[in-house]
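Structure provided below as structure tokens; questions to follow.
Yeah, one chain of the complex is gone here, protein chain that is, but the others are all in their spots.
Per-chain numbering from 1; labels A and B assigned in written order.
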Amino acid sequence: MNPEGYLVLSAILFAIGIAGFLLRRNAIIAFMSIELMLNATNLAFVGFANYHGNLDGLIAAFFVMVVAAAEVVVGLAIIVAVYRARRSASVDDANLMKF
Amino acid sequence: MMPLIPLVTASEVAFWVCAPIAVLCALGLLLARKPVHSAVSMAGVMVSLAVLYAAQDAPFLFVIQIVVYTGAILMLFLFVVMLIGVDSMDSIVETIKGHRIASALVAFGLGALLIAAVGQFAVNGAPAGLAAANAEYGGNIESIAALLFGKYVFLFEASSALLITAAVGAMLLAHGERLKKKATQVETAAERVRAYVEEGEHPGPLPNSGVFARHNAISIPALLPDGTIAEKSVSKTLTMRGVVVDVNELRAPTNTAYAAIEARDAAIEGDDE
Partner (left out) sequence: MQLLETVSALSGSGAMVWLLIAIPLVCSAILMLSGKVADGWGHFLATAAPIASFVIGLILFMQLLGSAADARSINVDLYEWIGTGNWSIGLGLLVDPLSILFVLLITGVGSLIHIYSIGYMAHDERRRRFFAYLNLFIGAMLTLVLANNYLVLFLGWEGVGLASFLLISFWAHKPSAAAAGNKAFIVNRVGDLGLSLAIFSMLAMFGSVRFEDVNAGAAELSPLWATLIGFFLLLAACGKSAQVPLQSWLLDAMEGPTPVSALIHAATMVTAGVYLVVRSNAIYAQTEIATTAVAIVGTVTLLAGAWIGTSKDDIKKVLAGSTMSQIGYMMLAAGLGPIGASFAIFHLITHGAFKANMFLGAGSVMHGMNDDVNMRHFGALAKPMKITFFTFAMGYLAIIGFPFTSGFYSKDHIIEAAFQHNTIIGVLALIGAGVTAYYMTRLMMMTFFGKKRWADDVHPHESPLVMTVPLILLAIASIVAGLFMNGWIQDWLASSTGQEPHNTPLIHFTTIGLITLAVVAVGVLVGWFLHRGDIPRDEPVTKNPLVHAGRNDLYGDAFNEHAIIRPAKGFAGALTSFDRGAVDGVAMGSAAVASGLGAWLRKGQNGLVRSYGLTLSAGIVVLAVVVILGQLG
């Protein structure tokens, strides 16, 4: 199996992730879109690892997962804290940092 | 001699089964209005990807993807979704002018560019495959371990620091401050006696729910000696929900039975006369 298929799938998932981040206002869904983008890159990593025949790509994917775990923990805590303070999970409501 | 019809391998089958599922689930994530549905779609994407990892000789990542990503991270998402309102629905109306079209264009353009870039990717022969690399230390997990605890050991240790920091940070961020000091038993008792002296509130325990011949659930009010209902014998929540059982309804069979008995007694007495 050639890697192009995986790469194209990865690109499609990544683009959907971008669209999700840009279009959805719910913070949790935006956050899941980010996870989707990370997953898409993981897929590309694994595809390249398989193509080149070495395991470094798998290690990279592994570390992406580690970082994603840490990021999710902090990010969700922030979402919860914001929700507690403002009773809203919409990213558009948190817009005080402006002119 | 090359076979005319290329042999379809198991990994190709896995790809052609899982790739559409992944794309559909991703679209589900994008389009679902309820966060719960999005989360479930996300789980679909992840599981599909896990299968694809397995198809590419990466069993360790396959397991990690399911256990850590789908099992832990996504469940954390679901947990937060539950916490901040499972019923909430996104409004479909876009508030920023032109944002939707621009975003769609950018996302589409980026996807197209990435695919175009993949098209440039010159394929020189078949992929090497991970079989050889996996076999080096006697298996995929052993080989990854060798890399992780050899070449990448400092990165590994740094990531441990990152995880600890993230855990502490999350705890700090999500921690709710207690507004008042927690009352001790002595203070509670004193408060109760004060309420009795000043407002005449009963200092003892609240009356328990009613006990009837056929029912003794907490939704049944107790009766006072004069036959009226004791309000405090039922939880306010149950009262508000309107699930409190009507006492008269409960009394009805008993009253009927008494009436029958009295009627029969009267008949017997009447016979005696």
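The criterion applied here is as follows: contacts are C-beta pairs under 8 Å (C-beta built on N, C-alpha and C of every residue); 3 or more make two chains touch, one makes a residue touch a chain.
Here the structure is a predicted model, which means the values were calculated and not measured.
> Among the options B:110, B:155 or B:247, which residue touches the chain absent from this view?
The missing chain is touched by B:110.
> Could you tell me which of A:21, A:48, A:63 or A:83 touches the chain that is not displayed?
A:21
> Which listed residue, B:8, B:75 or B:102, touches the chain dropped from view?
B:102
> Where does chain B touch the missing chain, residue by residue?
Its contact residues with the unshown chain are 96, 99, 102-103, 106-107, 109-110, 113-114, 116-117, 120.
> In the full complex, which bits of chain A touch the chain not displayed? Write them out.
The missing chain touches chain A at positions 18, 21-23, 25, 30, 91-92, 94-99.
What we mean here is this: only the chains that are shown with their structure count from here on.
> Which bits of chain B are touching chain A when the two form their complex?
That would be residues 9, 11-12, 15, 19, 22-23, 26-27, 29-30, 35, 38-39, 42, 45-46, 49, 52-53, 55-58, 60-61, 64-65, 68-69, 72-73, 76-77, 80-81, 83-85, 88, 90-91, 94-96, 99-100, 103-104, 106-108, 110-111, 114-115, 118-119, 121, 123, 126-130, 132-134, 140, 143-144, 147-148, 152, 155, 159, 162-163, 165-167, 169-174, 176 of chain B.
> In their shared complex, at which residues does chain A touch chain B?
1-20, 22-26, 28-29, 31-33, 35-36, 39, 42-43, 46-47, 49-56, 58-59, 61-63, 65-74, 76-81, 83-84, 89, 92
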